[in-house]
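Just one protein chain is left out here, and the rest sit where they should.
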Amino acid sequence: MNKGLISGLVLLVIGLVCGVLLAFVNSLTAPVIQENADRIVLESLGEVYEGASNYKLTEVAGTGNVVKVFYLNDKTSDETIAIIYSVKAEGYQSTVSMLIAIEMNSSNQYVVAGYKVVSQGETSGIGDKIVGYDFKMENEVITNLATFDAVAGATFSSDAVRTCFELVGLRVAADFGGAQS
Amino acid sequence: MSVSALISLAFTAMIIENVILTQFLGICPFIGVSKKRSSAVGMGVAVVAVILLAGIITWTLYHYVLSPLKMEYMQTIVFILVIAALVQMVELIIKKMSPTLYKALGIYLPLITTNCAVLGVALLNIRKDFGFAEMIVYSLFIPLGFLLVITIFSMLREKIEMSPVPKAFKGTPIALVVAAILAMIFSRFGGLI
Amino acid sequence: MDILLPALVLGAIGFVLGLLIFVVSKYFHVEEDHRIEQIEAMLPKYNCGACGYAGCHDMATALLNKECIVSQCKPIKQDAKVALMAHLDQLFKAEKEG
Partner (left out) sequence: MNQKQNFLKGIFKENPLFVTVLGMCPSLAITTSLENAIGMGIAVFFVLVLSNLIISLITVNPKMKELVKPVRIPVYIVVIATLVTIVEMVLHAYLVDLYNSLGVFIPLIVVNCIILGRAEAFASDNKPLDSVVDGVGMALGYTLALMIISFFRELLGSGLITIWGAKSANPIQLNLIPVFEFIGIEPINMFIKPVGAFLTLGFILAVLAAIANKKATKMASEVKQA
């Protein structure tokens, strides 16, 4: 038989055996890895939505400035309890990233359950005040930005935060509807 | 990604996160093939060519074959196979096509399969979630950093060869001490960005 | 299916690469001094570069040209070292006589 064919076949056999072995080990470890990763995400999500770790997590990649959408579903009924958005917007000199948690209240309105500025590189002492600042949005209906309270003297940085809320407001109804169907 | 971000990535890849001095990839050829300046430069250029080529191929393979098939976990084995085969083929082809190019560059190719910088950059491209443009910049400037440092290092070693070094430090130990001093210098560049 | 597909892909990659290397090595083969090949076969073939040469092939060439000594190879085993030295002695002797 041709020598080249033999070397090819030897590699083929080794490849087959190793492939089976790898796929087998992967099928054992992949769920554990996924669970660990979910736990870490849920822990950090817990900062904007209390009790996040009690729910089942589904991660969906977002579009445009909405980076990721985390659905928190009830473990048994699979009903969407809350959605946490990871959004970003351009600030004065950097990109501001935020986590915003939304849940539905008893009168079927979408309210802000919590929010947090995750990362920013705004001017220190002025723009970076947006971290931990109370924008008066907690428990407000997401589409109602009338109560939004900007940081005095940091217009651009505050606008970035405002844009984040607006982005979420635009799509939240569709996301809740979409997740349930 | 904007142009300015790409430029800062290039600078970071080449100087601040220098492969050898801060990431410790490719130490073996760094210590081994730096005794003569000519061979150090030849090695460096070969590394640039191979890392760029391997980076492009493995990135494409990952995003268009492995990822759609949900076989991300097999990246290590596929990457090393492709790189090893690629390098061997390039070596054979150069040897036949252009003996001059083989003398200058080709003879350094066998060392590259055991150079962890090649596989390292291919894996880092994936781990850092790079897009195409970022991947190209990273895979070009990381080995350029290698070329820069190995050239400086080989010049220093040529001088050390002629200096009175304590007997116990002759060879690899003094080379490592010199590398430590170089690392100290390069660590200061971090303040520039 | 989840297990079969990876195995097939990996097997196929191995098969193609194996064939490719064989074909390339056949069509791009360069005739070389067979003495270099003999010496290279006696080196450890780690291609580690610790000797300062670009791989074992390069060191084999240098050994034949009397540019370096066997001890420069760091990972070589003691008995292999002795065998290689003897082999080199023979080669050089043959060269002198011939």
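Here the chain labels run A, B and C in written order, and each chain numbers its own residues starting at 1.
The rule is short, and it goes like this: a contact is a pair of C-beta atoms (placed from the backbone, for glycine too) under 8 Å apart; a residue touches a chain by one contact, two chains touch by 3 or more.
Being a predicted model, the structure only gives us computed values, none of them experimental.
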{"item": "Neighbouring shown chains of the undisplayed chain, as defined at the top", "value": "A, B, C"}
{"item": "Residue in contact with the excluded chain [from B:T58, B:T113 or B:S154]", "value": "B:T113"}
{"item": "Residues from chain A at the interface with the omitted partner, ascending", "value": "3, 6-7, 10-11, 14-15, 18, 21-22, 25-26, 28-30, 32-33, 36"}
{"item": "Positions on chain B where the hidden chain makes contact", "value": "21-28, 31, 73-77, 80-81, 84-85, 113-116, 118-120, 123-124, 127, 166-177, 179-181, 183-184, 187"}
{"item": "Absent chain, residues of chain C that touch it", "value": "14, 17-18, 21-22, 44-46, 48, 50, 74-75, 77"}
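What we mean here is this: only the chains that are shown with their structure count from here on.
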{"item": "Chain centre separation (chain B, chain C; CA means) in Å", "value": "23"}
{"item": "Centroid distance [mean C-alpha coordinates] between chain C and chain A, Å", "value": "53"}
{"item": "Contacts with 2+ other chains: residues of chain B", "value": "74, 77"}
{"item": "For chain A, residues that touch 2 or more chains besides their own", "value": "18-19, 22, 26"}
{"item": "Touching residues (chain side chain A, partner chain B) in the complex", "value": "18-19, 22, 26, 30"}
{"item": "Touch list for chain B against partner chain C, complex", "value": "28-29, 31-33, 35-36, 39, 42-43, 65, 69, 71, 74, 77-78, 81-82, 85, 88-89, 92-93, 95-97, 107-111, 113-114"}
{"item": "Partner chain A, residues of chain B touching it in the complex", "value": "73-74, 77"}
